[in-house]
Every structure is written in C-alpha cells, then in structure tokens.
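Following: one structure in structure tokens, then a few remarks.
Just one protein chain is left out here, and the rest sit where they should.
This part shows chain A:
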C-alpha cells in the first residue's frame, strides 16, 4: 500500500512541479519555495521510503569491492552513452546534445540513473564542443529531480545529504570551473531547488561566484577570444600588443594574394604587416647611415593556443662616445632645464630600484609576414622606406634563423591550422 501511495504522490509532485515551473519561468524563487514546501509536507512519508531504498542501493554498491564499484559505474554508463552515440550519424552539436538530455528526462519520470547519465553527459561535452556552454550545464543540472535531496532536519543538514548526488553536482560545477564558465542565476536556482541552502553544491557555487568575477579582469593584457581568423587582423592585434604604444601605426605593406599567370605558373604573395611608432621613426631618422641595421627573426609569440612569428628591424647600441646626454643649456626660453649644483639626491628620496640594464640597441620597426624569406622581408624594408627615407642609405643586414617549420613546436592539434605558414628556406645569401 505504501508503494502505491508513494507512486501516486511522486507523480503528483512531479506534475505539480512541472506546472509550477511553467508558471514561474522567471524563477521567482522565494515564492516558489513556499509553494513547493506546502506540497512536500504531504510527500514526507513517501520520501522517507524512497531515500531508504536508495540508501540500501548505495550500501549495496559500497559493500562491493572498490574495483567493482568503478566497474559498475562504467557499466551503468553504457545505456546512456547510447543516447549520445545514437547521434553518431548526425552532427555533434548543441541541438543533438540537448535532444539527448531531453530524451533521458522524458524516458522516466523519476529520472532513474540520472547520476550516471550526468557523468556520461559531462564526459561527452567536449566532444560536442559544448564544454564552455553555460546553457548546457544548466540543462544538465536540470536533470536532477527537484526538492527530494533537500535536507529536512538538522541531522541531515549536518551530514552530507545524498552524497552521491551532491558529488555529481560538484563534478558538474568543477567542470564549469575548469572551463571558466561563470554560473548564472539559473544555476543557483537549480542548485537551491535540488539540494537546498547550505548544501555542498550551493557552497561550491558561491565559491565560484566569489572568485570568478573577481578574477575576470585580472589580466591587464587580455587576448580576445576567439582570436581573429584573418591573418592580417591577427597580425594587427599581435603587433599592437608587442609595440604597446598607442601612437604606433600599423601598415599593411602587402595583402596575401594567390594568382595564376598566363604561363600557368602560380604566384603566391604573402601578407606583410608592419608597425612603427613616431618615436621609432624619429630614432631611425637620427640613425647614423654608416652603421648597418639588422632584420632579425623569426621570434615566437604565443597567443593562447596560437603561435605567431614576428621580425624586427633593429640597430646596434650606440658606442658610448656617440651618445648625447648633455642638454643644450640654451634650450628653454622660460626656465632652466638643469641646476648647476654639486648636491645630489639623497637615498631616502631615491625610489628607483637599482637595476642593471643591459644596453640594447634601438628597435626601429616590427613586422609579421606570411613568409619568412628574405625576399618578403626585403619588401617590408622597401615599404618602410616611404616613411623613413634614411633607410635607402643604410645597409640592411638580414640575420634570419631557420623558419618556424623547422622549430619543434607543440601546437594544439585543434588550432594547428592557425599557425602562420612560413617558407622553409628562411636563410638566404644575397
């Protein structure tokens, strides 16, 4: 008799909840909670039976050997994997994933085996490329039956109530955390509905919500996500990031182009994008034309999982005798620029750190190109000559190391194609 009553009540509860949830799609929580509680009052005896049944099952599994437990879990995974495997022919996308979740939810009103299903779903998420989709995580959390795991007395509150289910929810939250997905109010609402206040799951949620927003803008130099796909846009972003000078100007010296000549020969023209700031132009203008400038590279720069390469145009540091440190005393019409005194700064006001700086030569310009051969880079120098006439008189020496293709690179397989193609013969003699 008990069994029948329980079934009846459970059905009523599920139906009532469904109605309630439809009635309050905005998740007006406190109000809803009150309503649910009123219902639960009747459900208490049934729930006690259900919980004891589940506990009995838990005891059963835990009484088995620990190795067996793992086995049983993986064994239990099997049917749910089929839910996902069933879509093997179709596209692995969000729609099919949610469909699988929905199918599971509709299959059984009591959501039997939902823990196993959730573990399986979590495992499948990266395959579907959904590991950063908040909506999907909420969908998964929604699989938990509502209200039944909320502790009802202080003893239940002291001990972890329904540890297996809570553990599972923690896994969901952990995967969200690992992928940098910030939960939202719906997540909170679901967790409150499923496990109640002060449960381990909701505590995990609060911890995430404490740290994630705090750390969201911790990086002062954020990299856009996703990175621009167009190599020129990517180069523009990269160069601006390296140059770190807002007045620096990015110039596209050559667009990438593939053309077929009349003779049927294919000509590929790599893109060349360079950056130069007014200060650098000034430095280059004052460069002694007798001293050579050097084109060096490629240098690596990692942007998240993408590696890009850049080249620099640099000069040697000036020999000490040519450095001009003296300010002309007849420089400022209004006030002196230096004092004629023997006194120096005292140590207490000297707030600079004592840093031994390696003397480096000036860097005149930076560029990124579709190919790292000398011909391509010579085109860059040619383009630079328009804005820096002095370059036409200065000898330019190319000091190129072997191209990136020969560098042992551990690029991510997914993003491997983003690597900027480089020509193999980087070093050439003129």
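Here are a few things to note about the model shown:
Just so it is clear, a contact is a pair of C-beta atoms (placed from the backbone, for glycine too) under 8 Å apart; a residue touches a chain by one contact, two chains touch by 3 or more; residues count from 1.
As a convention for this text, contacts and distances are computed from a predicted model.
According to UniProt, the chain absent from the figure is "Complex I assembly factor ACAD9, mitochondrial", selected among "Phosphatidylinositol glycan anchor biosynthesis, class T", "Complex I assembly factor ACAD9, mitochondrial", "Auxin-responsive protein" or "acetylglutamate kinase".
Residue-wise, the contact with the chain that is not shown comes from A:338, picked out of A:174, A:338 or A:375.
Hidden from this view is one chain, which touches chain A at 182, 184, 209, 212-214, 216-217, 246, 328, 330-346, 348-349, 351.
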